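This is the structure I want to talk about, given as structure tokens.
Of the protein chains in this complex, all but one are displayed in their positions.
Per-chain numbering from 1; labels A and B assigned in written order.
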Amino acid sequence: MTNDPRLTLALALADDELVLGHRHAEWTGWAPHIEEDLAFSSIAQDEMAHARLLYELIGRSDGRDVDALAFGRRPDEYRHAVLCERPNRDWGFSIARQFLYDTADAVRMEVLAESSWRELAELVGVIRLEEKYHVDHAQAWFRRLAEGPLEARQRFADGLATALAEAVAVFEPLPEEEELVSKGVLTVSSEELLALWLGQLGEALEAVSLDYVLEHHGPVGGEMVPTSTGEIEAEREALEVPGIVRRDGRWMHEGAFAGAGGRRGKHSEDFEPLWEEMTTLYREHPGATW
Amino acid sequence: MTYDEKVAEFKGRIDAGEKIEAAEWMPDEYRQAAVKFIEMHANSEVMGALPEREWIPRAPTLRRKLSLTAKVQDEVGHGQILYRVAEDLGKSREQMFDDLVNGRTKFHNVFHYPTFTWGDVAVIGWLIDGAALVTQKALLDSSYAPYVRAMKRICAEESLHLRHGEDITLELVSGTEQQRQMFQDAVDRWWQPIMHFYGPPSDPAKDVLLYWGIKTRSNEDLRQEFFSTYVPKLWDVGVSVPDPELAFDEARGEWIWSQPDWDEFWRVVRGDGPMTAVRLSYRKAMWDRHAWIREAFDAIPATPV
Partner (left out) sequence: MYVWDVLGRRTEDDELVLVGGVKAPDAQMALLLARETHFRHKEGVGYAVRRRGQEKIHPGSYSGDLLGGLTDRAYRRQQAYAGVGAKLKRVAERMAERGLRIDRPRPATSGRLPAGKARTDEARARAEPGAELDPEDVAAHGTAG
């Protein structure tokens, strides 16, 4: 692996985009509404294309080609947030995850556009322009489901509750964070970014009376298996999850991150099967071109 | 004018090469034939997405992962375009999806088969898309104008898919021995569904679609064009087809070929293909369990933003 903390930062960003793009792309061909299938596939492609740009940036420094970076590393060498590797479950979860991730990403990107690492800042400047659509898309669904019929609202709320704890960990700092902040590569700490995002999120949720999800998080993980009876397997327990509290009228993060470890290469039980599926063909034919 | 007189006049216009628009009067038989044909075409696009989408998570390079996602996205897009055309002829899209996932309407035979390797992705992307493009170009002459407009866009996108499929194929056949074998194996496995692609020799008495000009070329005409376009290229790159008879007969001016198993063809048409039940059940599960989204959409009044 690399010693330059900037490359680790770029890797974390790239891995977030690749792994989430991989999950989003699994909706291509069977999303719930045919026009939405097309829109969501474009979002998936954007994420993977952004990953590619970031791998190219890394590769210019350490010599590895894009595919070696994307598909040639061991699972513990990937630095994405655990949120990104979770299976799609149902549309309620997937759209909730897209909303949480892309609003978080927007906060992060705004700050990275000012990075002292000029090459990254320039790349982020372009990427942000494409990401605007992702936020528009997420907000359009957010409103229509949160303010929709009872079942739509419930399913979206469940999705938010399930995704939320690990969405917070998108802001889990890299081990190298102190150095990145001191060098101005990150102009704002992850903790501050998280506070900013939580503030926005809290407001958005309060506006539709869904702020209760910030306090009652659901369990994470679990496969969605389509069955002919249409039943989704989901356990629902209200867990007390550390991390998000309301103080002085503001939502804040305190203490540990649920689902943390992604930034240190520690992933959930869902990553290994994803990694196998994503990388096997590449790894089985070293040196082959496709 | 009596109904029969109107029908005769309508038929005359079609035979003279005129195109029909959605808002015009049309015989019930024409409307029904057009809906069924276009509906099945739309069904085939969305069912065709299923074998290929399996390889997006498994693509061997980031570039192919992106291009395959875009390709499958386009197939879904073709479905969207075609369902719109069929819907304007009088059958709702919700009804069409419901009929598809419950096995009441059909989709093209070729999408009832499993995929096993990246070689299959190459065969589907080049030979099967190639077979489809031959048919689709012929539909540019269809009598129904909205269908023609849809086909223009679809053919343009399919031409890109074809080059993409050819590019994937060329990497395999010029790659490692394992890659060459991967492609040859896939061709051997897919040859029968490809031979089934244009259907059995058509019976003119049942050629309602030719009669109304919705379809404009016979099955055999299309099959011959497919052979002429693709078989020489396969042979040029050293890939054989598992039909010892297949060859061009100079004297007759056409390809001779072995009859595939037409019993298998009819079994698949009747819904008994290797992957029919599995793929329909996935689609049905997705359709049924997301009814809440349709309900949410239906509940929204179309007030201006």
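Observations on the model:
Convention: a contact is a pair of C-beta atoms (placed from the backbone, for glycine too) under 8 Å apart; a residue touches a chain by one contact, two chains touch by 3 or more.
Please read all numbers here as calculations on a predicted model, not as lab measurements.
Partner chains of the missing chain, restricted to those shown and counted over the full complex, are A, B.
Remark: the omitted chain is touched by one listed residue; of B:Lys91, B:His108, B:Arg189 or B:Arg283 this is B:His108.
Considering B:Ala33, B:Ile56 or B:Leu89, the position touching the chain not shown turns out to be B:Ala33 (whole complex).
Counting over the whole complex, subunit A has residues 33-36, 38-39, 41-42, 46, 49-50, 53, 126-127, 129-130, 133, 136-137, 140, 144 touching the chain that is not drawn.
Within the complete assembly, residues 29, 32-33, 36-37, 40-41, 44-45, 48, 63, 66-67, 70, 73, 77, 80-81, 84, 87, 93, 104-111, 128, 131-132, 135-136, 139, 153, 157, 159-160, 163-164, 166-167, 170, 173-174, 196-200, 202, 204-212, 215-222, 224-225, 228-229, 231-240, 246-250, 252-254, 266, 269-270, 294, 296-305 of subunit B touch the chain that is not shown.
By definition in this document, only the chains that are shown with their structure count from here on.
Note on chain placement: the centre of subunit A and the centre of subunit B lie 36 Å apart, centres being C-alpha means. Residues 18, 22, 25-26, 28-30, 32-35, 37-38, 41-42, 44-45, 48-49, 51-52, 55, 66-67, 70-71, 90-91, 144-145, 148-149, 151-152, 155, 226-228, 230, 232, 274, 277-278, 280-282, 285, 288-290 of subunit A touch subunit B in their complex. Looking at the complex, you find that subunit B touches subunit A at residues 46, 49-50, 52-53, 56-66, 69-70, 72-73, 75-77, 79-80, 83, 93, 118, 168, 171-172, 175-176, 178-179, 281-286, 288-290, 292-297, 299-300.
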